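Here it is: the structure, laid out below.
All protein chains but one are shown in place.
Coming up: chain A.
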Amino acid sequence: MDKIKPRQSKRALETSYEAAQILRAYWSDIHSAKEMGKPIAWASGVVPTELLYAFDILPAYPENYGAVCASKDLALPLCQMAMSKGFSTDLCSYALINFGDIFWEGPGKPEMPFGGLPAPPDLLITTRIPCLVQIKWWEVIRERYNCPMIVLDAPMTDGQATKEQIDYVADQLKQVIVQLQDFTHSRFNEARFLKALTLSDQAGACWHEITDLRGAVPCPVGSREMCGNVFPLVAQLGTQIPVDFYRKLRAELERKVAAKTGAIPVERFRLMFDNIPLWYNLELLSYVEQFGAIFVFETYLRYVWGGRINMSDPYRGYAEKLMSDVWLNMSLEQRIKTLIRDVRKYKIDGVVFHSNRSCKRFSLGQYELKEALEQELGIPSLIIEADHSNPGGYSESQTKLRIDAFLELLEERRRC
């Protein structure tokens, strides 16, 4: 396999540099808010962030912070500390990192990035949508800090959410509102919430358009850079920040697509990445670029974050959004259908499945997906075994061997 040129170190999009500023500002704001006595909620992924902002509660994200710690090479000591406290090595490494942080005892604690999660949390909020681990994890945090906890229950959908499921989750949302009123001792400002939902929908729409713009040939921006651009969507939905950021990103992408400017000099293979990336080794996503391959689509970026809200029926529209279009909440049949559609739509030559030790809910069914791809589209795929945040069982040379061999396989297919 011939190398085309050394991997690019600079970003493909100027706007991407702003993501780091947004991240720093977020952390600075949340620590200032904590100092000023404003309530901070520790929130899990896919919770109604927009409601928190409507109640002037700032969300902090232990999962996202786990990814940050992993990217700073701090995961291992934190996971080991959690295991020394009796937590299983099989537990999600996001949770282990958080437990290592909050239960750390003795000297040698790593300097936590961005000044650490603002502790203690004033409120905990979580849901069953991504996984059940979160509920148990949040219960441990509740025990540690003795603070109130809100759970938004939601069922797994089989394709589209049914009317009953939507009604149920819409009702759950109303119960969360009541609990937030009790917690803040303030009245719910519906106009403010609807404004937050509108902003959320605008950001979600923009994100979908960005995903589609990356479907252009050549692809204007690769996966590694986009993993750095997802933060405002994770943490700030319901505010103006992601709307402004993604509109700017979209505009830059439109210009790149119009000019047919690709992220890599010669685009030979278009790849899809399934599952959460290896936060301690995002370089793996751009590693393929020196061989003329680029990840143009990721199930994690498209089907975990963002999403549209039907604003003509906002509570039910929001309930539907929370349940639908979320990979973790899809049945296997729906995952197969979605994957095949996207492989066609984004002109994918090969798929890399990350069998993620930490996230079995994301990883289950990957062998079936692989088989379906081969049988229905003749598209080859590769399964790599790793963990999203714990580098403990990860082998760089063995993973790269698989990726190299997969790229050779794609090359051979094209030659013959």
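To be clear about the criterion, contacts are C-beta pairs under 8 Å (C-beta built on N, C-alpha and C of every residue); 3 or more make two chains touch, one makes a residue touch a chain; residues count from 1.
The working rule: contacts and distances are computed from a predicted model.
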Listed names "Urease accessory protein UreF", "Translesion error-prone DNA polymerase V autoproteolytic subunit", "2-hydroxyglutaryl-CoA dehydratase" or "TRAP transporter large permease protein", matching UniProt entry of the absent chain: "2-hydroxyglutaryl-CoA dehydratase"
Candidates A:Ser84, A:Ser331 or A:Ser395 - the one touching the absent chain: A:Ser395
Chain not shown: contacting residue from A:Arg24, A:Lys260, A:Arg341 or A:Arg413: A:Arg413
Sites on chain A contacted by the missing partner chain, in the whole complex: 1-2, 380, 385, 393, 395, 397-398, 401-402, 404-405, 408-409, 412-413, 415-416
